[in-house]
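Here it is, the structure, as structure tokens.
All protein chains of the complex are present and in place, except for one that has been dropped.
By written order: A and B. Residues from 1 in each chain.
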Amino acid sequence: MGVIFNILMRNHPSTLAAATTGPLQGRSHGLLLALFCLLVPFLCFLFWKQHQPPPVASEHGAGIDLMINYLLAAVGGLLLVGHAILAWFVWRFSRQDRVTFRLATVRTEWKWALVPVVLMLLVAEGGVLVFGVPVWKKFYVAKAPANALTVEVTGQQFVWHFRYPGKDGLFGRTHVKFIDDDNVLGLDPTDAAGRDDLIVNGQLRLPVNRPVRLRLRSKDVLHGFFLPSQRVRQDIVPGMLIEVWFVPNQAGQFEILCTELCGLGHHMMRGLLQVMPEREFEQWLNQNHS
Amino acid sequence: METVQTIERTEAFESPWAGGVSPFKTSWQKLMMWLFIIGDALLFAGFLAIYGFVRLASPSWPNRAEVFHLELIALMTTALISSGATMATAVEAARRGHWRMVVRFLLLTLAGGLAFLGMQAYEWSQFIAAGATLQSNPWGVPPFGASFFLITGFHGAHVSIGIVILLITAVRSATGRSRAGGLELAGLYWAFVDLVWVFIFPLFYLI
Partner (left out) sequence: MIPTPIGNATPHATGFWRRYIFSADHKVIGIQYYLTAMAMALVAGALALLMRIQLTWPGIRLSWLGKLFPAGMPGGVMTPEFYLSLITMHGTLMVFFVISLALVSGFGNYLIPIQIGARDMAYPFLNMLSFWLVVPACLIMLGSFFVEGGAAAAGWTAYPPLSALPQAVPGSGWGQTLWLLAMALFIVSFTMGGLNYVTTILNLRTKGMSMMRLPLTVWTLFFAAVLGLLTFPALTAAAIMLLFDRHFGTSFFVPGGLFVGGEIVPHEGGTPLLWQHLFWFLGHPEVYVLLLPAVGMTFDVLAAFTRKPVFGYRLVVISLIVLTALSVVVWGHHMFVSGMSPYLGEFFTIGTMLITVPSAVIGLCLIASLWGGCLRLTTPMLFAIGVIALFGTGGFGGIFLGNATSDIFLHGSYFVVGHFHFMIGGVTLFAMFAATYFWFPKMFGRSMNERLGRIHFWLSLIGFYGMFLGMHFLGLNGLPRRYYAFTQFEILKPLQGMHLWISISSFLFAAASFLFLFNFFWSLARGSRAARNPWEATTLEWTVRSPPPHGNWEAEPPQVHRWAYEYSAPDAARDFTPQTVEPDGAMAPK
């Protein structure tokens, strides 16, 4: 023990020369560092093989995946090249003991600066303009088609409520003063439009391949409505009514997550999304309205 | 990879600098005061931005002409602006070394500032008497009262601090311990307090 300690602690160099001599110094560290730099992109690749987004299950989701995959490929390529260059430099220049290049001329500097400028403009800015903006427009800017089903989503510490408008297609008015144990959303009992509203707790049922418009509201604090497979994410802001729409194109059962910190139970604010064939969906809706 | 040595580049960095108080030919005190003022101005800008945001988000906003006594506000504004002018005179006098005159004009400035604060206190008391609080007010949406008290209060606090500074400067000038540089700093601060009011006044009371 004491010997190891002594060996470890003896090395207090007080000059540059002293700091760069001795075992495991200089070249060997350069080689190790270079290897490490090469390892990083490789590790990224390994991780990526294991960790990918869940299979996409909505129409616009394919566009988001395209954006992500483009970035993975382009940026991943840059990552590889960047780390390879770093590795090469570290290895190469830790093996010489004389400076071989000192100052670039102003022109050379500017010429080299063009490389990252052009690369970033092409890869980052170009990528977003070509792949990103159209999907963004489709998800956020475009209006939902006329045949869209409308469902209201209400976030509450720590449950989800879903409300279907009923046969009249209208949501009844709500007000906070009507909220109690039996009336979780505070439906106004005097509003006829609310009589046939269907309120479901924790489970959202949707027909497959039909556009759905979600009206997102919160009863208390911020929440985040996240459907990983459908690539739908939208924060819910109390005091605002936010709408998003999408087309689920895979039937099946999925999970709904909350992704904006909302308090103690944030980690268990789980909902279920059931995407079902249109016929089944209508059946379910009719059964529950009667 | 041959050795490239560019004398050209080394020369490019040969711009000599004499040291001293440049680049703005100001003392560090004055520079620091300016920076402080910029920062403080941004703080007011933050408040005014919040005010604008909340106001735009509100369904309605009370009619200012009904709520405020615009004559009183005009008087307040006049008092503050004239105190700015007397302060400028005091600074100028200090630069020329007329210390008696400095003291006289500082006292005038103080009077202007105190008059402003007095009228503001009166305005606040009227508001509170009418039932306005931070939570609510008789004229409209709650943020109206809250932003009124917060923003005018924050400015009023600046005026009060300014008055303390002026008092100290006046005493020091009267006893011959002030310098022109110090007066200039106090003058800068006072001008800033004036200027902020020039923004608050239209944004809050007129538009």
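Keep in mind that, in the parts below, a contact is a pair of C-beta atoms (placed from the backbone, for glycine too) under 8 Å apart; a residue touches a chain by one contact, two chains touch by 3 or more.
All values derive from a computational prediction rather than experimental measurement.
S.K.: Among A:G169, A:P189, A:P238 or A:G252, which residue is in touch with the absent chain?
M.R.: Candidates A:G169, A:P189, A:P238 or A:G252; residue touching the omitted chain: A:P238.
S.K.: Please output the residues of chain A touching the missing chain, sorted low to high.
M.R.: The missing chain touches chain A at positions 7-16, 19-20, 22, 24-26, 29-30, 32-33, 36-37, 40, 43-44, 47-48, 50-54, 63-64, 67-68, 71, 75, 78-79, 82-83, 85-86, 89-90, 93-94, 96-104, 106, 109-110, 112-113, 115-117, 119-121, 123-125, 127-129, 131-133, 135-137, 139-141, 157, 175-177, 179, 186, 219-222, 224, 226, 228, 231-240, 242, 255, 257-268, 270.
S.K.: For chain B, which residues touch the unseen chain?
M.R.: Spelled out for chain B, the touching residues are 1, 3, 5, 7, 10-11, 13-24, 26-32, 35-36, 38-40, 42-43, 45-47, 49-50, 53-54, 57-58, 133-135, 141-143, 146-147, 150, 179, 181-182, 185.
Assume only the chains that are shown with their structure count from here on.
S.K.: So the centre of each chain is just the mean of its C-alpha atoms; given that, what is the distance between chain A and chain B in Å?
M.R.: 45
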